[in-house]
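The complex appears here minus one protein chain, its other protein chains still in place.
Chain IDs A and B follow the sequence of writing; residue 1 opens each chain.
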Amino acid sequence: MDSNTVRIILLIIHYLFFIYAFSVVVSYILLAIISAIESFHYMKKNSFVNYNEILSSNISPSISIIAPAYNESLNIVENVRSLLSNHYVNYDVIVVNDGSKDDSLEKLIEAYDLVKIDYLINPQIKTQPLRNGIFKSTNPAFEKLIVIDKENGGKADALNFGLNISNNQYVVCIDVDCLLLEDSLQKMIKPFLEVTDSKVIASGGVIRIANSCTIKEGKLLDVNLPKKFIEISQILEYLRSFLLGRMAWSRLNGLLVISGAFGMFEKKSAIAVGGYDTSTVGEDMEIIVRMRRHMEEQKVNYKVAYIPDPLCWTEAPDNYKILISQRNRWTRGTIEVLKKHRKIGFNPKYNLLGMLSYPYWFFYERLAPIIEVVGIIYFIILITLKNVRWDYAFAFFILAYLFSVFFTIVAILSEELTYHQYKKKKTGFKLIVATFLEPFILHPAILYAAIKGNIDYYFNKKLKWGEMKRKGLSN
Amino acid sequence: MIDFQHLLTYLEQLPLLVKVVWILIGFLIIFIILLIFYLKYLRGYLRKKETISKKLFTEYEANLINFLYSQTEEEINEEQQIIVDKMKTCITNKFKRKIFISVMSKLKNDISGEMADSINNLYIKTNLINHSITKLKSNKWYVITAGIKELNLFEITNVFEQVKKHENHPKQEVRNEVQLYFVSLFHFKGLDFLNTLKSPISEWNQIQLLEILQKFDDQEISDITPWLKSSNESVVLFSLKLAKIYNQFQIIDTLLELLNHQSKIIRLKTIEVLNYFQVNEAKKILKNNFKNSSEDEQIAFFQMLENTVEITDEEFIVHNTKHVNFQVRVLALKILKRLNNKKLLDLKNKATNDEDKLIFNYLENN
Partner (left out) sequence: MNNLKKVVLAEDNSTLSLLLKFRLEKEGYELLIAEDGKEAIELIETHEPQLILTDIMMPFISGLEVISHVRNKLKVQTPIIVFSAAGQEEMVLKAFNLGANDFMGKPFSPNELVIRVKRLLA
């Protein structure tokens, strides 16, 4: 190769990287603008809704909360109490004890006066069998509670069991350690009931980070900003993703993910597609993609709704080890889902889903970490070849850094203008400091986890669920 | 000075792209600084606003309760007039007005009787009513909605015509609010809007309307037959709910006609209402339609048979114990158990698949 060809190849590579970075920036700006429009609309629409009228009604549709639990003995009694204290009338709580090896079941039986009952299960979705059986409370104050004790089959399998058991029209799938606010069900059900020109198949909620918040008896009393940097930066990350990203995608009706920790489905639609996929670690994303795909194929006019209110609070990892294993799992989930449904990608038959949502996820979520690493390697090569104009590179680095800071500050602002959860003095300052540090401290860890996820996906297929050690929400 | 000069020459010789990058960096730095200051201001403002609104809320709460307890035989007495005058000046401020309305509505939602009337009186006397009426003329849909909501809450019936103007507003939220106003203040008479309604009523609003209707002591409902025959499907669905809640036995013939409606959801809901009324005549029609109806309707029909089964239905039921749908099969067997237990045991002995065996075992114990 003569030096001329090398120069041309280098130039092409430069431009590819440049185009990629440029398109990322543009897409972020567009999403932020769209989300601002949607947030304004949402706040205006719902600021004066009287949710009391719907919650008290027994004409309102029935909902089941399905909460899978695996070795949650530490907090299970309290967590279930929080699920039972919702203000909606027509709902029940199905706790699926997924083959726990601890004394979760005994604790529940003791706390809620449970007795075993005879229950005919409609086996619409194939699942692992029951272990000790199905239990209900003898105390009428807890009559909303159903506890299932089954053989271990993973989260997706447990959720599927819940789908089989539920007699209700809608199901909310959540993690048992999530804390739901009392008005969460009526807020989540609203989009299903208010849309008249299309069919709402699912609605997704926001996950907020409960670390350091004051929680008593399953109720959120006071919102605090956690102390550790790793927790604060996850808060920033969640604000960006939920208030800017998903808000905009919901406006476009292109949502591809509903948090596994808090999402509502029309039960029939979920069962019609066969429930959750037990073979992936990304079951929460997978079911939405599959339901959307099904709707597109049936040519039904449908919608996936999104509720930005802070209704669901959960504990986030507070050390790098657990954070990395969580993100590793998310990465593998994304790869599996996109691969399984690659048919819809860039396929005009799937409209927005195929032409916008899928490509976006593919390029900016799936490929982003890989492109970043390739970029770093390429940069190192250039350094060794002494082919770097340091002053140019420096300018680009600063620009990228400032843009990420700018985008995070916009996310913080939109939080202040909408929900303003972190009210205490000084927290604003801490958030800003974290904003400036996050790209150097949290980002490398997340990049590492994503790369490890890719490696594990391709070379270490047997990998199991990353287990999250809970400290417990209560103090 | 020399440094600055140096920098300028450096910048000038840069390629265009890198120049642009530096310009953008400049802009971003300015934006970020501005946003940080704005954020600081905003947080302070929100915090202050919250403290003040808490304080005002408590203050107005006390005023309101004082006002209610000073109520005597007179329409409005001296002590009350002082409170009215005070509030009148307060509410010229938009922020204070909002808080005062929220205090009043918090109480108004939960109480009725003379005290509720006093609150309405206060709303009029303090001139809040005029603010609400002005809102009706706004161009913004959410302002109109808020106006109607207030007029509804404080039971202002004489603005009916002004509210009615928004009956066909392009925004669903406004239409909903108008309908709630009609029904809250004019009860069943308020439902007349159903006669001409072209737009769909959302399920959410249907539930709200029914909730409101159930609060009234007077439960005299007018004839719902025309609504059941409406070409607006949501009106039909809404009337089916009315039929069930208000036990409209006299409309059974119309209901039977609806069993052949083109909309699946209407047929389904009709079966549910007929089940509730335990109408035997429906069975013949439903049996005839059975093969061609959806699974939901078939399940609903079997739920109906659970309540209305007669010995003559046995053949139909036995036939459907092999139905593909699990729920239909369970219901069929359950009904058969009551009707002819011997036959059930017969089927049990012949059962081959595991799923059916589970059902039989379950039925034996339950």
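Worth pointing out:
The working rule: a residue touches a chain if its C-beta (ideal position, glycine included) is under 8 Å from a C-beta of that chain, and two chains touch if they have at least 3 such contacts.
Everything numeric in this text was worked out from a predicted model, so none of it was measured.
Contact with the undisplayed chain is limited, among A:Asp102, A:Glu182, A:Glu372 or A:Asp456, to A:Glu182.
When the full complex is taken into account, the listed residue touching the unshown chain is B:Glu114, out of B:Glu114, B:Glu315 or B:Asp354. Checked against the full complex, the candidates B:Val103, B:Leu128 or B:Ile144 give a single residue touching the omitted chain, namely B:Val103.
Check B:Lys215, B:Lys291 or B:Lys350 against the missing chain and you find that the one touching it is B:Lys215. Across the entire complex, the residue among A:Leu10, A:Val24, A:Met43 or A:Val89 in touch with the chain not shown is A:Val89. In the full complex, chain B makes contact with the omitted chain through residues 61, 64-65, 68-69, 103, 106-116, 211, 214-215. The missing chain lies against chain A, touching residues 52, 55-59, 85, 87, 89, 139-141, 143, 182, 217, 219.
Here, only the chains that are shown with their structure count from here on.
One finds 27 Å separating the Cα centroids of chain A and chain B.
Contact residues of chain B toward chain A in the complex are 14-15, 18, 21-22, 24-25, 28-29, 31-32, 35-36, 38-40, 42-43, 46-47, 50, 109, 142, 145-146, 149, 172-173, 200-205, 207-208, 210-212, 234, 241, 245, 326-327, 330, 355, 358-359, 362, 365-366. In the complex of the two chains, the chain A residues touching chain B come out as 44-45, 47-48, 50, 52-54, 56-57, 59-61, 118, 120-124, 190, 192-197, 392, 395-396, 398-399, 402-403, 405-406, 409-410, 412-413, 416-417, 420, 423, 425, 428, 432.
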